[in-house]
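Let me give you the structure first, and then I'll get to my questions.
A single protein chain has been removed from this complex, and every other one stays in its place.
Coming up: chain A.
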Amino acid sequence: MKAFLILEDGHVFKGTSIGSTREVISEIVFNTSMTGYLEVMTDPSYAGQAVCMTYPLIGNYGICYEDQESRKPWIDGFIVRELSRIPSNFRSVDTIQHFLEKHDIPGIAGIDTRALTKILREKGTMNGMITVNENYNLDEIIPRLKAYTTGKVVEKVTCREKDVLKGNGPKVALMDFGAKRNIARSLNERGCQVTIYPALTPAEEILADNPDGIMLSNGPGDPKECTTIIEEIRKLYESDVPIFAICLGHQLMALATGGDTHKMKYGHRGGNHPVKDLATGRVYISSQNHGYVVDSDILEQKGIAKPAFVNVNDGTNEGMAYIGKNIFTVQFHPEACPGPQDSSYLFDRFMEMMGGTDHAEK
């Protein structure tokens, strides 16, 4: 079946329908990772977005459920050059075609994904529609695309109830704004007992559980829409509990302490972004997925935090260290999945902030 991708600037790409034939309007973004499509689809930070994979051959190694980064895929739509006819991998238990259908995710294949990427790069991220209706009317659709906003997506993706991953080490409170599973897993592997809290859990409740450390997770959407959460994070900041934050968590901490964020032209989404640890001068290749960025200058001028990481390509902020506080936050994803594991040492750093692995015996 034919499918169409219509962009708010009037561009129309003609391709083949994959997955659901449902019509969808969403923000269109691109991801440059060459592997990890399942992790991308199931990363809650993509809620409210349709993702275009720049790598043209997708689905080659099928679907392996244990690689999901959350309980289900969150993307609104999936845009690829070509889906593999067969999956081939010893762990594969499903095909990507079936996976999309099962989760009712519409998609389009066979389009010039490189051309689409260039449009998004030049004009910035924009909204679009995936439809199988051949008789689409641009005059009617484009105003709708322009008017579309993703809304409060954090509340949609966060867990409903508290959950605990048992461990003998430090107790970590993980604030789930749309957390990727590998954050909890990375902490749990280091011995932590991880308690996962719904995004809107009041700070008092978390602090009452006496965590040794707090982990603010990644998540989707515009950080400034998370007004309630920001207020709670301010309270967590005031406590003396060590805090490590990733991605949205990093942005929220900045907003909670008087900083600012702004939307980037087309964001960073992929597994090849170089970030420099300003403390050591070392460069790490990181996994990234963000459309907003922290303005580090404001916090620096106010003496609240100083930049800890910077993006080597475009100089944007990639992490903050909070002055006089046991808090550091990063924009990229040390938990990887998909992408390079080079910055997983940051979890070790967090462990040290909490007193190390031998905490329980103390």
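The definition used in the following text is that a contact is a pair of C-beta atoms (placed from the backbone, for glycine too) under 8 Å apart; a residue touches a chain by one contact, two chains touch by 3 or more; residues count from 1.
Everything that follows uses one rule, which is that contacts and distances are computed from a predicted model.
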When one chain of this assembly is omitted, its UniProt record names it as which of these: "2-oxoglutarate ferredoxin oxidoreductase subunit alpha", "ABC transporter ATP-binding protein", "Carbamoyl phosphate synthase large chain" or "Putative protease"?
"Carbamoyl phosphate synthase large chain"
Among the options A:Thr54, A:Ser70, A:Thr201 or A:Thr261, which residue touches the chain absent from this view?
A:Thr54
Touch with the missing chain holds, among A:Ala115, A:Val164 or A:Ile323, for A:Ala115
Hey, which chain A residues sit against the chain that's not shown?
13-14, 30, 32-36, 38-39, 54-57, 60-61, 64, 67, 81-82, 84-86, 88-91, 110-115, 117-118, 121, 270-274, 276, 281-285, 312-313, 336-342
